[in-house]
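Once you've had a glance at the structure underneath, I'll fire off some questions.
Heads up, one of the protein chains got dropped from this complex, but the rest are sitting where they should.
All chains are identified by letter, namely A and B, in their written order; residue positions are counted from 1 within each chain.
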Amino acid sequence: MTTTPSTTSKAVPDEQFDDLTQQRQAVLMGMWIFLATELMLFGGIFTAFTVYRFAYPDVFAEAATHLDLKLGTLNTVLLVTSSLFMALAERAVNAERRRLTLTFLLVTISIGVIFLGIKGYEWHHEYTEKLMPILGLEFIYPGANPDRAEMFFNFYYVLTGLHAVHMSMGLVMLTVLVVFTMRWRDPPRLGRQIQINGLYWAFVDVVWVFIFTTQYLLRA
Amino acid sequence: MSEAAANQASESYLSSGWRIRDWLLTTDHKRVAWLYTISITAFFFLGGLAALVIRLELMTPDGDVVSADAYNQLFTIHGVVMVWFFLIPSIPNTLGNFLLPLMVGAKDLAFPKLNLISWYIYTVGGLFTIAAVITSGVDTGWTFYTPYSTQFADRAVVAALTGVFVVGFSSIATGINFIVTTHKMRAPGLTWFRLPLFVWANYATSLVMVLATPVLSATLILLILERMMGIGIFDPALGGDPILFQHLFWFYSHPAVYIMILPGMGVVSELITCFSRKTVFGYHGMALSILAISVFGFLVWGHHMFVSGQSLYAGLMFSLFSFFVALPSAIKTFNWTATLYKGKLIFSAVMIYALSFVGLFTIGGFTGIFLASLAVDVHVHDTYFVVAHFHYIMVGSMVTAYIGGLHFWWPKMTGRMYPELWAKVAALALFIGFNLTFFPQYLMGYAGMPRRYQTYPEDFQILHVMSSLGAGVLAIGYLLPLVYLLWSLRWGKRAPPNPWRAAGLEWRTDSPPPKHNFLEPQTVTGPPYDYDTIDNK
């Protein structure tokens, strides 16, 4: 996955670096470290979830059946597909194919938006079922131990909500990339930018895998 | 290069560019270091002011200076400001920011803009919290324990939490910047085991910042959501466990104490070798124990929770692990003393600071071991013994190292020398005042004086009065440098490039350094701290 070395006159590094290789490696490393911090951010919440999942296994498994497995699975498929298109966009820009890059980026964004739409629909559905114990809304749980079940839903909203926030930030950055791609000023630089944002986008997908598994799949 | 351009390149980073925007929009790591220094100093004296009122109140057994409620708010302000807005960023963001690129022979940090942004995040977050705390008050203590902070405290808790949360991002940004700079920007020949220990220390600190701070962010998010949206993760009514908050909080906050002390260890290693004119004893051991501390530091957080209701079994394990983390700290202390042994010691002000550090750190570390012993802690937990322990380390050691380092590199940073005699007076005032303030707290803590109380039985009054008087002396120790360092900016002697005949790349360039740090690219050919060669030249 090496970026093709550019021969254009714009290929000078930022002033603190000696050369472009150093700069590229530095930025890549910075991004991976940032992703490690994101891992720990979600990790803190997953740790708390683990504690309660272990303490109330039956209630949590029962509560999970109230989530919509079909939509959850669909969303998982959608998200990985968008990650695929992001990876393809990276290859397209490295091959200096402008139209293709643009198309792939737009597909990535559209799928991301659809994902959020479906997620919003799910939340709305849970709201109408009175399974949204937020801001003092009524929580009417049809099963046993409604208080412990409420704890499950708390985690569900925290995790999916935080994930949605990350998705939205990713979408904003992707939109900026679309603008850059339309301008097509400095393709090697754009290639680096797409690579870095691609890392972020794929990472958000990794987080979703664990949200999906722990919230939807560990059910009774 | 034309002559004009050459002149411009050799100009110092301070000589031109004095419009406001040249400072507020600078990406030069040396200028950002100054921005941080100014903010941090302001927060330090603000936190100190709260401490002085606390000490004033404790002169007498009754509550007569402030109300009980105001007292709770005072120790909260003091803790929050000192921990999050002073100690965590102190050395890394001031001396570290200034010196790290110089010490590795780079033109700047890897991400200069991120560096500037981190200062804005820090300052805005800090001011926001201060505003919240002052206008409506917070009385949770710096630890924000649940369920008090979620269900009972009825003040600006959310605002304070938000501020701390925001400031966390500046830590993370700094951590990323330092790690990447250390990995990718070293001068040719500067291998890992030729790096100054100050760089090692900042590198290890950055690892801790990067891996621990996000967990604090997550925890604060959960607290904020619980208070604002009723998403009760720690709520006992839903089967939640308030102790879980302590686990998550200390997963960050114990490693955070190493964020606070490791850079100090780095500074002191530099000072001691220079003023004993000897290479550091056991350099490899020093570097590796720095790393070991930052890793083991993650395994011991439960020692803050021995009496919280945590299981006894977990308590035992955490107690054991805590003994392990003391090992590398002890190695470092031995190596400092071994460095002094048979050195040609120069008792300058800087050296007095460094020696104070070693002594106070030893006492603080030892009492840490007492506290880490499960059974002893049941007796002294939440007493002044704990207060004395962490002040010996955080104030006695870390702040001393910071001020010592500031003196050592002051000529480099400003191009001016400070008045040595006054500096010696200040260093001694600090050492004496500090011990007078905090040693009595060990005694009263052991005798049962609980922390965070405004009133106390009369038996403790003598010790409390000693402590308060000591705080006065200590305040002089801190105010003096403020005065003469500022004075030296204008009237101090001009500093040569290397006034201490010290080793290290930062001394090879002018004082103050030019804009891009070095006029030519640097290469390194020998080991660090080669004082024999320097002195025999």
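The working rule: a residue touches a chain if its C-beta (ideal position, glycine included) is under 8 Å from a C-beta of that chain, and two chains touch if they have at least 3 such contacts.
Just so it is clear, contacts and distances are computed from a predicted model.
According to UniProt, the chain absent from the figure is "Oxidase", selected among "Sugar ABC transporter permease", "Oxidase", "Phenylacetate-CoA oxygenase subunit PaaC" or "FAD-binding molybdopterin dehydrogenase". Put simply, the hidden chain is in touch with A, B once you look at the whole complex. When the missing chain is restored to the complex, the residue among B:Gly239, B:Pro419, B:Gly448 or B:Pro527 that touches it is B:Gly239. The hidden chain makes contact, of the residues B:Val65, B:Ala187, B:Met229 or B:Leu299, with B:Leu299.
The residue from A:Arg91, A:His125 or A:Arg189 that touches the chain not shown here is A:Arg91. Although one chain is not displayed, its contacts with chain B can still be listed: residues 147, 151, 183, 211, 215, 235-237, 239, 241, 243-244, 247-248, 251, 298-299, 301-302, 309-314, 317-318. Residue positions on chain A in contact with the hidden chain: 1, 25, 28-29, 32-33, 35-36, 39-40, 43-44, 46-47, 50-51, 54-55, 61, 69, 73, 76-77, 80-81, 83-84, 86-88, 91-92, 94-95, 97, 100, 147, 195, 198-199, 202-203, 205-206, 209-210, 212-213, 216-220, in rising order.
What we mean here is this: only the chains that are shown with their structure count from here on.
Remark: chain B residues 106-112, 172, 175-177, 179-180, 183-185, 210-215, 217-219, 221-222, 225, 229-233, 237-241, 244, 247-248, 251, 516 touch chain A in the complex.
Of all residues in chain A, those touching chain B in their complex are 15-17, 22, 25-26, 29-30, 33-34, 36-45, 47-48, 51-52, 55-56, 133-136, 147-148, 150-151, 154-155, 157-158, 162.
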